[in-house]
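Heads up, one of the protein chains got dropped from this complex, but the rest are sitting where they should.
Labels run A and B following the written order; every chain starts at residue 1.
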Amino acid sequence: MTGTIEAKLKDIGLDLPEPAAPVAAYVPAVEANGLLHISGQLPFDPQGELMTGRLGESCDLETGQAAARACATMLIAQMKAALGDLDRVKRVVKLGVFVNSAGDFTDQAKVANGASALMQQVFGEPGRHARSAVGVPVLPLGVAVEIDAIVQVHEA
Amino acid sequence: MTGTIEAKLKDIGLDLPEPAAPVAAYVPAVEANGLLHISGQLPFDPQGELMTGRLGESCDLETGQAAARACATMLIAQMKAALGDLDRVKRVVKLGVFVNSAGDFTDQAKVANGASALMQQVFGEPGRHARSAVGVPVLPLGVAVEIDAIVQVHEA
Partner (left out) sequence: MTGTIEAKLKDIGLDLPEPAAPVAAYVPAVEANGLLHISGQLPFDPQGELMTGRLGESCDLETGQAAARACATMLIAQMKAALGDLDRVKRVVKLGVFVNSAGDFTDQAKVANGASALMQQVFGEPGRHARSAVGVPVLPLGVAVEIDAIVQVHEA
């Protein structure tokens, strides 16, 4: 079965980026008791630039959704780096979505859908996950969205 | 033993609402390796209306606590929907409480107690949980409180 998800990535034309190095003294992901906890990922655009801005101010909904999708893409890149083979993903369990938001922006769920849709597209039914999505006033390096994840994995 | 917690709900007069459908592309709860991760739940009042507002501005402490309790009620409704039987709840492990807060409102813990007290009332000792409670500047659809949860479950 090895390579099923990789084939899916090819099908949908999704190139995984180099997994981002942590910007600080921690690691991208830790596997413990069958669950992989992945650090909060920041969004990079196709040119490798950070996607910054605040929803409701300097970032529109469509761009926010693209940023969420970029975070999810990086989460998948981290899964591959940590697990070796994306077919070891048994279930995407939970996404924690933090949206850089003006005080009157209340469409965090729509922003987060950019990430959720990609997980389902890539992993199918096992890509359907629990989620929380909240507004925050600011994020590291000024990015628009940050997302962390918990993934259930098959034994190596 | 089936029905112990249901009986407790009757004792305290708590009617579970219909579990809310996700407002987006995800699922309400995922069970993996004996832990149920439940999506962030929004508060609904008895009329089924979203409880909106910001603590320290448009929402007082008592209303905030009622909103936290309403989130907890919905979490329990999601547990029932996911597990079939609430007696499969072995331990409420963790609540993540996000309180829509003005910059000078610092009683997030008191707000969150509205949820914590209900968990203990319904589940007894196994309802006692770890928790984080933080302020956020805004939440989806303008609600006052959002709460997600991790629950340890008995095998089905």
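We take it that a contact is a pair of C-beta atoms (placed from the backbone, for glycine too) under 8 Å apart; a residue touches a chain by one contact, two chains touch by 3 or more.
Computed from a prediction, not measured in an experiment: that's the story for all the values here.
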Residue among A:Leu9, A:Ala117 or A:Val136 touching the omitted chain:
A:Val136
In the full complex, which of B:Val27, B:Leu42 or B:Ala133 touches the chain missing from this view?
B:Ala133
Had the left-out chain been drawn, it would touch chain A at residues 22-30, 32-33, 35, 37-40, 96, 98, 136-142, 146, 148
Sites on chain B contacted by the missing partner chain, in the whole complex:
33-35, 90-95, 101-110, 112-113, 116-117, 120, 128-137, 150, 152
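Operating definition for what follows: only the chains that are shown with their structure count from here on.
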Which integer distance in Å separates the CA centroid of chain A from that of chain B?
25
